[in-house]
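Apart from one protein chain that is not included, each protein chain of the complex appears where it belongs.
The chains carry the letters A and B, assigned in the order they are written, with residues numbered from 1 in each.
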Amino acid sequence: MDEKVYGWWLPPDVSVHGAKIDQLITVLHWFMLLLFVGWGAFFVWTLFKYRAREGHKAIYAPVAAVATKYIEGAVVVVEVFLLFGLSTPVWLAYKNNPPNDAEAVHIRVVAEQFAWNFHYPGKDKKFGSGKLDLIGGDNPLGLDPEDKDGKDDIVTINQLHIPVHKPVYVEVSSKDVIRAFNIPVLRVKQDTIPGQKIPIWFEATAPGHYEIACAQLCGLGHYRMRADVLIDTPEDYAKWEAENAPPPQEAPAAAAPDTAPDNTPAPEKK
Amino acid sequence: MSDTVIPYMVKPHPVTGIPNGKFGIWLFLASEVMLFGALFSSYVLIRTGAPHWPPEGGLSSEILNVPLATLNTGILITSSITMVLAWASCKLGELPKFKLWMGATILLSFGFLIVKYFEYSHKFELGHYPSHDNFYAVYFTLTGLHGVHILGGIVVNSYLLGPGSKLWATDREHFTNRVENAGLYWHFVDLVWIFLFPCLYLL
Partner (left out) sequence: MNPTTTPTATGNGHAHDHDHGHDLERHGHHELPFWRKYIFSVDHKVIGIQYAVTALFFLLFGFSLMMIMRWQLAYPGQPLPLFGKLLGETAMPGGVMAPEFYNQLGAMHGTIMVFLGVVPLAVGGFGNFVMPLQIGAPDMAFPRINLASYWIFLPGCILMMAGFFMPGGAAQSGWTSYPPLSDIATSGQTVWCLAMVLIITSSLLGSINFIVTIVQMRAKGLTFWRLPFFVHAQLVTSFLLLLAFPPLEAATVMQLMDRLAGTSFFLPSGLVVSGEQLKVAGGGSPLLWQHLFWFLAHPEVYVLILPAMGIVAEVVANNTRKPLWGYRLLVYSVIFLGFMSFVVWAHHMFMTGMGTTMSTFFQTTTMIISIPSVVILTCFIMSLYGGAIRFNTPMLFATAFLPMFAIGGLTGLPLGLTASDIYLHDTFYVIGHFHYVVAPGTLFALFAGIYYWYPKATGRQMNATLGKLHFWFSFVAINFVFMPMFFQGMAGLSRRLYDPTVYAHGRGVQALNVVISMGAWGLGLAQIFFIINFFMSLKNGARVTENPWNATTLEWAAPSPPGHGNFLTEPIVYREPYEYSVPGHANDYSPQFKAEG
């Protein structure tokens, strides 16, 4: 992994939707800086000019400060612009309109104390079903060995492989406590709430090896809820998939569509 | 204790029209509304999130004892009436009558708790503890907290009936105000029950 990409400001953005977020953050900080410097200059000048000294008296009558009204008005206008011009559209587009792509990759993320499990549906694009009772040492997701949908599933721990230039739909959940699934370079953050499966999406624009972090306190091992995200070229991704696919035990049965409603992986709208 | 004279302890403030104590009790009740409001909202949220309510199946009215709760509703409403009568007796300057009605109020409150005791112990006999499922969790938490409020009322009312009534000799108006404030609280506790009863037992 390349350490040097991380510095004192935003790390590089390798996501499709992130540019808008970065833009908002940048605009905001220029706006804040402008306000603060302008305001601060006036502040310091006032402190100096109106310091108590021999022969100087305070002015009783309130100054009619028209300028403040304009400045306050301007602040309101800018805030309205930030709100409805920059933030809300970005947020709505990101949340409500995930790209509709048949080629997309579907992954389930299941967090636990203290690891990230990544569950890929495999070639058949269907997630094997899980059972609470089956959860155990070598079966962290409780996958049902009887379920043929699950035969070709790939499960990894703390290693997320995704292909570049393809939308990735992720459904995050947690087995025990709340945490937050956070990939800084992909501008992704979503709380994982036990009892809920929350769909999110992202698409990487460049290959690379980066970090996944946990952003919500989840216990004494919170600090080491770290995982790797490997953004692969299509070839590398295919290779990884092939290498990690479980060996076929029996001839795959004829495709049986529309049987398992739980397995339709398209992210829910809204 | 102190020679500091606090204004409007007894007499109403010319602007607000009430003395301090009554103002205080209304504020207290506002915070109580927020307390029970939050618990009610939590109940609504948990209930709407459940696939079936009560989770174990059946109907609330079958699981909980509606006749006993109806009896308790009757008891509480009666106690509110006796409370008003106790206050009215003070207003009319009749301390013995006040004692009678206040005594009745306290007895009725104990009646309520005794009925509650039978309800609870029956649930426990069946092994239905708060942990059974969220229906019982809500039931026990809400009625339990309400029960604590009843207990609080009993303590206040008993004080007014017993040692507190000495104030009558020195400052009737002050004493009457205190009874009125205790009454306001008591009606509120009553009102909470009148919400709880249908929401928990019937719906």
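Everything below uses one rule, namely that a contact is a pair of C-beta atoms (placed from the backbone, for glycine too) under 8 Å apart; a residue touches a chain by one contact, two chains touch by 3 or more.
Predicted model, so just to flag it, every value in this text is computed and none were measured.
Although one chain is omitted from the display, it touches the following shown chains in the full assembly: A, B.
Only one of A:A65, A:A102 or A:A242 touches the chain withheld from this view, namely A:A65.
On the side of chain A, the interface with the absent chain consists of residues 1, 3, 6-11, 20-22, 24-25, 28-29, 31-32, 35-36, 39-40, 42-43, 46-47, 50-53, 56-60, 62-63, 65, 68, 71-72, 75-76, 79-80, 82-83, 86-88, 90-92, 94-96, 112-113, 132-133, 135-137, 175-178, 180, 182, 184, 187-191, 193-196, 198, 211, 213-224, 226, 270, using the contact rule stated above. In the full complex, chain B touches the omitted chain through residues 1-8, 13, 16, 19-21, 23-24, 27-28, 30-32, 34-39, 42, 45-46, 49-50, 55, 129-134, 136-137, 140-141, 145.
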